[in-house]
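Submitted below is the structure of interest, expressed as structure tokens.
Excluded from the complex is one protein chain; the other protein chains are retained at their positions.
Order of writing sets the chain letters: A and B. Residues in each chain are counted from 1.
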Amino acid sequence: MLIIIGQSLISGILMGGIYALVSIGLTLIFGVMNVVNFAHGEFLMIAMYLTFWVFHYLQIDPYVSLLIVAPALFLIGVVTQRYLIQHLIQAEHYTQIFATVGLSTIMANAALFFWKADYRMVKTPYMSSTLTFSDLVVSYPRLISFLVAIGITVLLFLFLKHTYLGRAIRATAQDNTGAKLMGVNINRVYIFTFGLGSACVGVAGALLMPIYYAFPTVGLHFVLTAFVVVVLGGMGNITGALFGGLVIGVVEAFSGFFISPELKEAVYFVIFVLVLLVKPSGLFGLTKG
Amino acid sequence: MLEVKKVNLAYGQMQVLKEVSLQVREREIVSLIGANSAGKSSMLNAISGLVPISGGEILFEGKRIDSLPSHEIIENGIIQVPEGRRIFPFMTVKENLEMGSYNRRAREKSRESLQRVYELFPHLAERKDQLGESMSGGEQQMLAVGRGLMAGPKILMLDEPSLGLAPIVVEMIFHVLQEVNRREVTILLVEQNVKESLDISSRGYVLENGRVVLEGAGKDLLGNSYLKKAYLGL
Partner (left out) sequence: MRFLKGSYFLGFLILLALLVALVQNAFVLHLLIMVFTSAALGLAWNIIGGYGGQLSLGHAAFYGIGAYTSTLLFLHLGVTPWLGMIAGGLLAVIASLVLGIPCFRLRGTYFTLATIAFAEVLRILVVYFKEFTGGSIGIVLKFNAGFLNLMFKNREPFAYVALGFMALTYYLSVWIENSRLGYYLTALKENEDGARALGINTYRCKLIALMISAFLTALIGSFFAQYLTFIEPESEFSLGLSIALTLSVMIGGIGTALGPIIGAFIITPLQELLRVYISGEYQGLQNIIYGIVLVVVVICIPQGVYKWVTETIFRKRTA
């Protein structure tokens, strides 16, 4: 029994690392620009497909191709921000929601149109390798993905804490006007932040390919999970998103095992609503850790 | 150094500044006095490039700055310490100050500036790892002024620094301003606290409903009968 719990825990944490990375991108964007990007999941989807094509045509392993995918997503993010999101920052709530929902529809269906509905998988040689620690079995690719996700998160923290640009981003999130008065070029910060958030999602997509599969609407599942994590961790709180991701990963694994695999999503949605009601600022409270 | 020529500013239909002209010469301390909605903050925000003006010109060292984006105005050395301080709540004192020297001009001298600010405000040095939001009003104001100094200002504009502060703290801050002015920083002080600000100013302007109604040397204004009645209750 203990072994089963341990197994679920590990499985949950490993997946949670990736949920965290996806959510960090979302919360970063929300914290700085106050825009809820419903199309965030589609950015993940594009990253996954990109990783797939790079593997398919260039035989580059996903863990290496993330060096291509992340910058590519960064660029896509920058372009999206410059031409779409920029107009939404001052707009009414419903404009933001529907515009990004519209974007999400366009992207998911474009994927469907161009690449069809088939599931795409990346078959790496180490796909089914496992490591065994006493009685616990750990999937090798999941472990690698988790470690890379954590690594990227740490890098992000360091960037935000110790570089001038990183601090400018935090400042903008905490007080927009104050940041302007420090000489921060807010528009550039917005563009960079959106690009950065998209790059995070790009990395997550590359990390997902060895352990999951790509299809046009894969974004939907992950974006809903990401919203749960973001609310759990506190909108704009990156540390919160990290821990929130791990928590949701574990909750999902446990509910999948102890309740039913079909109901695991329902469980964390219920938790989601509970958190929204009890502590909408998230378990870890307010902005920008 | 700073010249505001017949500036008009409107928020929608509301005319907030009407043909306002003022000058700040190098090394001066100039006060801009007025009641609550007189338009003082708007004046500073216009100079800082946060709001666009609808008429007139703003010149700094001879060049027009009124259509420049805010970050470029800051690069020119025009630094504002805003109303309500606007410090970064989730950054430490040290981080707030370092953020002050974000602009390129100030970045290289960041370490020196930090030392100087700690000298001027020993209180801040003691609390350098404390989070902004946990500080009192007076401490936050010190932090805001210190942060403004970190930006290497040629002219430092302060928007109501004395608001909501105890008299001792106000005195201390104004003392620091004088000290800083001695060290070559020009100051434009926007205040409701008429006496304290005019005491340290070489010149002053009085703004009422968006118009300049009085101007003159600091001491002369303090002696002005209209001013005394309207703003000092005498």
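Just so we're on the same page, a contact is a pair of C-beta atoms (placed from the backbone, for glycine too) under 8 Å apart; a residue touches a chain by one contact, two chains touch by 3 or more.
Bear in mind the structure is a predicted one, so any value in this text is a computation, not a measurement.
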Ask   = Of the chains you can see, which ones touch the chain that is left out?
value = A
Task = Quick one: say which of A:L9, A:I68 or A:V101 touches the chain that got left out.
result = A:V101
Query = Looking at A:G77, A:P141 or A:P216, which makes contact with the chain not pictured?
reply = A:P216
Query = Given the contact definition stated above, which residue among A:I5, A:A110 or A:V137 touches the chain not shown here?
reply = A:A110
Query = If the missing chain were put back, which residues of chain A would it touch?
reply = 36, 84, 87-88, 91-99, 101-113, 117, 216, 220, 224, 227-228, 231, 260, 262-263, 265-266, 269-270, 272-273, 276-277, 280
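Rule of thumb we're sticking to: only the chains that are shown with their structure count from here on.
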Key: Centroid spacing, where centroids are CA-atom means, of chain A and chain B in whole angstrom   = 42
Ask   = Quick one: in the complex, what on chain A touches chain B?
value = 164, 167-168, 170-171, 174-175, 177-186, 286-289
Chain A partner contacts - residues on chain B that touch it in the complex = 48, 50, 69-71, 74-75, 79-80, 82, 86-91, 95, 98-100, 102-104, 107, 147, 151
